[in-house]
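Excluded from the complex is one protein chain; the other protein chains are retained at their positions.
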């Protein structure tokens, strides 16, 4: 369809593609809309986001409310009224999980926002300006990359006496910015070699103009894909660190803590204490990874 | 050089080829009404739509056309290396010494490749495997098809490099493709095609990626080897100059079909198809100045949406009413030529 | 023959126009850096090494050479995309090599560029209207905002595109049409000079002529001057009034189109021209045929003296020690950088009264293969 345009003086026959006037993002939207997997993962993500920001929509009673939990119900197995059973603290498992969503998801969103901003800024600077700027940023990236995420995060979180969403975000961003920076840098270098950058420079456009109008828009796609997937992996990392004892602290109701509680008791037959929190974590991570995957397929120009 | 090529022990090994009844009196290569289709998102594309030609030993056939006209697909269909799917050979015959290759089983057909028909690709850098040495890749056909030992295969590789004029072949045989210059890499490609002494070479834009002076070196080498070894050469290109220099006969392709076939002198002197004529008038010549370039208006059609009738009719200055619905057959033109134009007489006479 | 003469006369008349672009001994060296931890400069790629040229109003200057000869770097220098290592580039008498900031931007309104690759030279995320209108964003003083849309549509019409397609995206156009969009963008600021870097080499044969003709038509209409950089010698001959041949960063021969093509004196020019095939099989074996040996040497460590001597069949001892300057020597009408510059016709058939029956001979009897 792309080759069938008409040109007045070139005299090509007018072929019926009138009305088909899509931008590249329009193409992506069209590609996505045809994929059932996109709709499934998008729905899941939307459900998870509403749970994170408006838990009362999904479970009317917060487990933190007065009298919401009763130790008499501790570890209570699923019943018809409470199909998810009760936690070790005697709270309803369903509402604990729903109200715990925010803890994980908001952290992951903050971390993703932070790493994406840092990654886009540093990656663009390194890739566009090259030379000394690139050497400095790339060497610093290498050094941060030398410290494996979980190990690095562990050291600092272990030293923090109080761990909340802010300290966790800070540590995650410190150890998480490198991969997005590397991807952005590579993408910017590829974009920079395109002739339209030279064309804009030849017009006399300033670096800032070129970066704003051309470079970022044409380099951001792989970063968006990676950031979506990273959002899922940050949820997983938070749960892991909490499980290890360096993430959220009790009495916060976070998924990682629920799994840690359930892990030993599941062996004693209280399987619901382990399986439900695990299911929540896995579904959430899966939703973001699937969405990222579908986006990658749609954004990849090789698939056109 | 002939010495190297006549040490026939490579062919002593029994291959599935020995079971085929090659008729040495039949044409070396004969393509009849070849049809190739591609299934694409936008529908069925007739990439090759009834191409026929005959090639004899020692002859050079130039297939001339613009990008997307189906010339490369034709070559790959003859070689049997099209990706199927999405491609599908929908009809026709490809006969090598009388044997229809399209009817052969893949396990047999693969022995025809390299042993009898070999191919040279345009971009030698990507056509050579980056992680193996040039010697290893050159020796591979001998090892796999003739059971040569590693040492023999390497010796053979050195001979081949020597033959295509690569200096210090003994040392360079253990270099990797990226260590060669563009022209040298194309020589390696040619050496690889000659490895098993084929009778037919299909060269797909062999010099397009090269600089002019290197282009001349490589074309000289190819033409020299072709003459010396009496190969049948199919030269696929968009460059009308290159074909004029080396081809004996020419097949012009447009939108998947062969629109004109003739002897090289006739076709340049008096084209019998409006497309050929327009092409010749649209390119500037180095030995002339001041000629006006004829513009072929518009664009070649999209293969999934070819105009009815003659596919050139929307761009043709000779087009009449019937061109838009009657698809022209390949008319016989005096002098053993063919033209797919209803008004070939008029074109020829103008 | 007589038409040739009158052709030449008309060219000379045109060539009398004032000089709009004057390049003197311009050099561009790129450092070669090596190092494990800290990079240090170990050598220099002498991409452009002392090139001089003149472009007159309304004239087309062709720059030819093979890949790596520095012609594209020269184009980038003219555009101010690279800063010259040394030398001078004067636009209408003003030195542009040391312009900065607003002055440099102002200068750019006079000199624009058309790039080779029709696919990567247009931002795929912008509409055609935005692309062609971008110059006015960069130079807001060039045109009032309310006039922009109509001006953009006029520009599209000028280059032969349907003005109603302003809201389409580049990927909806063919290669030739995209090149027209690039030309419209270059025209937007009404420049005097357009530097064309391989503008038709990515196009199909049948589309190439459309674009070449458009260039010629625009030149006539707007009095443009072109620097036309290309490796296709036939196209350069067709469009150029004057030609510079480059080899390994140096200009080796410089003259009018007729001087270069009909009377080449530098061995490299001769080899280059003889390597170009002519679409006429009757000339087969009847043209002078020079085949060079070996490859182009590395621009990091070019040969001493004459850079072409390692592949030249005429080379003598002096070529290794004395660098031949690009000057007009005795017995020649135009500058050539060869100690032994002599004329040799390589584009035409050797025997002028070519007989048709002779054309059927196979092979190339006229070979005079170069040897060292």
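Each chain gets a letter, A, B and C, in the order it is written, and its residues are counted from 1.
In this text, a residue touches a chain if its C-beta (ideal position, glycine included) is under 8 Å from a C-beta of that chain, and two chains touch if they have at least 3 such contacts.
One rule holds for everything that comes next: contacts and distances are computed from a predicted model.
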item	value
"ABC transporter permease", "Cytochrome c oxidase subunit 1", "Pyruvate ferredoxin oxidoreductase" or "Na+/H+ antiporter subunit G" - which is the UniProt name of the missing chain	"ABC transporter permease"
Touching the absent chain when the full complex is considered, from B:81, B:168 or B:324	B:81
Hidden partner chain, touching residue among A:24, A:216, A:259 or A:295	A:259
Touch criterion as defined above, residue of B:36, B:99 or B:114 at the omitted chain	B:114
Residue of A:46, A:117 or A:282 in touch with the missing chain, whole complex considered	A:282
Sole residue of B:50, B:141 or B:165 that reaches the chain not shown, by the stated touch rule	B:141
Hidden-chain contact residue, picked from the options A:117, A:143 or A:190	A:143
Contact set of chain A toward the excluded chain (per top definition)	139-140, 142-144, 146-152, 154-156, 158-161, 174, 232, 236-237, 239-240, 243-246, 256, 259, 262-263, 266-267, 271, 274-275, 278, 281-283, 285-286, 289-290, 293
Missing-partner contacts on chain B, residue numbers	76, 79, 81, 107, 110-115, 118-119, 121, 123, 126-131, 133, 140-141, 144-145, 176, 178-179, 192, 195
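Going forward, only the chains that are shown with their structure count from here on.
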item	value
Most remote chain, CA-based centroid, reference being chain C	A
Between chain C and chain A, distance of the C-alpha-averaged centres to the nearest whole Å	50
Interchain centroid distance [CA atoms averaged], chain A/chain B, Å	51
Rounded Å distance between chain B and chain C, as computed from the means of their C-alpha atoms	32
Sequence positions of chain A contacting 2 or more other chains	1, 3, 10
Numbers and ranges of chain B residues touching at least 2 other chains	297, 299
Residues of chain C defined as touching chain A within the complex	39, 76, 79-81, 104-106, 108-109, 112-113, 115-117, 120-125, 127, 134-135, 137-139, 157, 160-162, 165, 167-169, 171-174, 176-177, 180, 182, 185, 189, 210
In the complex with chain B, residue positions of chain C that touch it	3-4, 7, 66-67, 174, 176, 204-210, 212-213, 231, 233-235, 237-239, 257-258, 261, 271-284, 289, 291-292, 295, 347-348, 359-360, 362-364
Chain C-touching residues of chain B, taken from the complex the two chains share	66-67, 181, 183-184, 211-217, 220, 227, 238-245, 247, 264-265, 268-269, 278-280, 282-287, 289-291, 293-297, 299-300
